[in-house]
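For reference, the structure I am asking about is given below.
Note that one protein chain of the assembly has been removed; the remaining protein chains are unaltered in position.
Chain lettering (A, B and C) follows the sequence in which the chains are written, and residue indices restart at 1 in each chain.
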Amino acid sequence: MISFILYKFLFALIFFVVALVVAMYSTYGERKVAAFMQDRVGPNRAGPFGILQPLADGVKMFMKEEVIPNTSDRKLFLLGPSLAMLTALMTGVVIPWGSPMNFNGHTFPLQLTDINIGILYVFGVVSLGVYGIMIGGWASNNKYSLLGALRASSQMISYEIAMGLAIIALVMKTGTLSLGAIVSQQHHTWNVFIQPLSFLIFLICAFAETNRAPFDLPECETELVGGYHTEYSSMKLGFYLFAEYINMFISSAIISCLYFGGYNIPFQDHLHLSGNLLPILQFLVLFAKILFFIFFFMWVRWTIPRFRYDQLMNLGWKGLLPLAILNILITGVVLWATGAFK
Amino acid sequence: MISLYLFYFLSFVAILSALLMVFSKNPVHSVLYLVMTFFAIAGHYFLLNAQFLGIVHIIVYAGAIMVLFLYVIMMLNLNQAIEPMKSNLQKLAGIISAGVLSLVLIGAMRTTEIKAAASTASEIGFVSSLGKILFSEYLLPFELASILLLASMVGAVFLSKKELD
Amino acid sequence: MEILPHISINHYITVSILLFCIGVLGVITRRNAIIMFMCIELMLNAVNLLLVGFSKYWGDGNAQVFVFFIMTVAAAEVAVGLAILMMIYRNQHSSDIDVLNRMKW
Partner (left out) sequence: MLTTRSKKINKSEMSLAERLYLPAILNGMSITFRHMFKKDATIRYPEQEREFAPVYRGQHVLKRDDAGAERCTACGLCAIACPAEAITMDAAERKPGEEHLYREEKYASKYEINMLRCIFCGMCEEACPKEAIFLTDRIVHTEYDRQGFIYGKDLLVEKMDHRIDVSKRQTTDVLVFKKGDQSERHNQLGK
């Protein structure tokens, strides 16, 4: 029992560290990708190729003067970034990182918990993500922050619906809500080939839920100064930015797990891997998939301009929502025709 | 024993934050305290092994309904300064009547005899068993609920349109 | 009487009574229509908690389905209710329930 708890604790700790490091290096990656796409070099001063840049940024963030506006709601002002960070990190609990490892007869699952409503859990935590932004934006007592907060909440609620409906079509096919089961089902065929429309809708909604360009209206520098984090400075601002990158990491992980086979390696059976080598390879493959999607997020950000607000709402309610319902309908008909319902 | 302590902890959080919700002057604080209450109630659901309801409770109440409340309060810019308050006498009367109500209800509970439980199947709260009931016995109400949601959506859009004519 | 080790159904009844009464208290003492609305949500949730408790007690899933429907209705109610409150606010520039003592304006 104690060793079990210790293992889980250690696993959670490792996950946090990995998530934070990935988030840190995403900031570096973002600047590098942006630079490459714009025929520039990007950060290259701190360390070879600038790989120490995130550390320098972190030190800078910590050293900066912290400003808390006089007119702000102090407690909620502090609560905002912490909530954003908390909800960003909470989702990672259900991601399966590989098949279980074996050490002298003991099995160590590479998943923190495989609750049988894993997808609903993810969905629940994602729906809480808006609180960090709303509370921070409101507590700043600044009109730009408030506008950012309002935009964030309406945007996230709108896209949550389409996201949920997209997942429902997937769940109809998989027949389970557990992420572990969904990943192991994709041993032969990835879900993206079975549910391409669902994947597309989920991907677009993931952009909207993480407030990434082209859906970054809550922060929208050109219209709202800095949006919900206008009044934030120092590490509290860092928390907001970090939460965004962790969200990106987690959404990439969820997309890989739901649609791209998770830790499954293509043609895994032909490789004849055994023992603990397989989980390690699987972890690396999943990580590669995640990194690809993080790159994809950045790629899109530096390609597509920001939506206008009415376009955003139109896309969500008039585009993605009917499309998701249509997808459910098609899935239902196909499942009925193939005799999956008994 | 752990479950008992958990029960007391969750109940304490639920009741305390509910009270704070009623008594805090700032509407935004009220909303956040109510969210906390809902989390405690969701915790109760998990304790009772009603996983599906617990997570749906969080998604629907904390994730959607309370965000909507927060949204409206922020949009109308209701704050402490313009918050209408009742006189202290009215408040006292309210507290007394609510207290009396709770006393009556608890008294009624104490004198009522509840039949002993038949069986405690542990899997009733799971998605699969709940889904079976929902889509067999309660299929018609389920469909009606979807129509109700659609109607309310249309109604909300219609009501919040600025120009009706 | 026990539904979980050391927890009887009376525990849950008590908690839900208390939550319900706090909801009633809020409806009586507050004048802000939105807060009153939230108190009504709290009362609904007290009932939900009781239903889930009894569902566990009897080992019966029907009560949980009922809770599910209550949530649906609550969501619908909130959507329409908040829209109405917005309309009232637009006309009255106040969310004070005591202002709404006229039948028409």
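Everything that follows uses one rule, which is that a residue touches a chain if its C-beta (ideal position, glycine included) is under 8 Å from a C-beta of that chain, and two chains touch if they have at least 3 such contacts.
In this text, all values refer to a predicted model and were calculated from it rather than measured experimentally.
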Chains in view that touch the one left out, judged over the entire complex: A
Residue, one of A:N102, A:T189 or A:T303, that touches the chain absent here: A:T303
Touching residues (missing chain, whole complex) on chain A: 33, 36-41, 44, 299-300, 302-304
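Quick note on the criterion: only the chains that are shown with their structure count from here on.
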Distance from chain B to chain A - Cα centre to Cα centre, in angstrom: 29
Distance between chain centroids, defined by C-alpha means - chain A, chain C (Å): 33
Residue numbers of chain C (touch at least two other chains): none
For chain B, residues contacting two or more additional chains: 52, 56, 64, 68, 75
Complex interface listing, chain B residues touching chain A: 26, 28-29, 32, 35, 51-52, 55-56, 58-59, 62-64, 67-68, 70-71, 74-75, 126-127
Residue numbers on chain B that touch chain C, as the complex places them: 1, 3-4, 7, 11, 14-15, 18-19, 21-22, 27, 30-31, 34, 37-38, 41, 44-45, 47-50, 52-53, 56-57, 60-61, 64-65, 68-69, 72-73, 75-76, 78, 82-86, 90-91, 93-95, 97-99, 101-102, 105-106, 109-110, 114, 116-121, 124-125, 129-130, 133-134, 137-138, 141, 145, 148-149, 151-153, 155-157, 159-160
Sites on chain C touched by chain B in the complex: 1, 3-7, 9-15, 17-26, 28-32, 34-35, 37-39, 41-42, 45, 48-49, 52-53, 55-62, 64-65, 67-69, 71-80, 82-87, 89, 94-96, 98
